[in-house]
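Note that this complex is displayed minus one protein chain, with the remaining chains in position.
Up next, chain A:
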Amino acid sequence: ISLLPLQYDLSASTFSPDGRVFQVEYAMKAVENSSTAIGIRCKDGVVFGVEKLVLSKLYEEGSNKRIFNIDRHVGMAVAGLLADARSLSEVSREEASNFRSNYGHDIPLKHLADRVAMYVHAYTLYSAVRPFGCSFILGSYDEDDGPQLYMVDPSGISHGYWGCAIGKAKQAAKTEIEKLQMKEMTCRELVKEVAKIIYIVHDEVKDKAFELELSWVGEVTKGRHELVPKDIKEEAEKYAKVSNCPSDENLDKVCPSSCYICP
């Protein structure tokens, strides 16, 4: 195994002696540097949660969204280089739109995921371009197929999931997601759990302020992908803060004044 990439990592069109394409692996590292995004599929819909790190107090609230609308019934949450993700969201939108134009109905999510994954994969074949430095999670809901969740990574592979996480805290998030019984939950219950997981995995020491982006698509939205309404989002955030509150009267833990949860 070559521990030192040497000259095998300069272009995506080169294999290393142990069969790795280093450029693709570096692209996946770029995703791991980004803040976390999670998507969970439940009985009657899909919920996305993104931990959007705010680097400056001067930024306008709600700018640089990381959840996109791809089609009426499809949403996309991203992690990694945001500019790359925006470009891919445009590609996804075109695919979905062309499908509807040709075939007269909404694109099935598996097909969309396959098509966009194929596009991402194409950029891992040539030395003239670099791979996309982002992973994204696609979610949709329709009456026939029910809720669907797919994730695509920079290598161009897509998998279907019940729950997945991408970004820096994806391992911690995966552990939390595995504790949930998502197949029996409804979207309303799941929204609160998603908010809670984002608050759990957020690292207060390394990253300070963050905005929580929440979106959902399911029976509750009649099949349209939308940002979660303000009042439901506030309720979910309150639940998340209370669940994560370190102070506990039974264990005699006092509310630490430096905690970020309650302002």
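Basically, a residue touches a chain if its C-beta (ideal position, glycine included) is under 8 Å from a C-beta of that chain, and two chains touch if they have at least 3 such contacts; residues count from 1.
Please note the rule applied: contacts and distances are computed from a predicted model.
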"AP-1 complex subunit mu-2-like", "Akt interacting protein", "GATA amidotransferase" or "Proteasome subunit beta" - which is the UniProt name of the missing chain: "Proteasome subunit beta"
Residue in contact with the excluded chain [from A:H105, A:K183, A:K206 or A:K230]: A:H105
Touching residue (missing chain; options A:D18, A:D144 or A:E184): A:D144
Footprint left on chain A by the chain that the document does not show: 102-105, 108, 110-111, 144
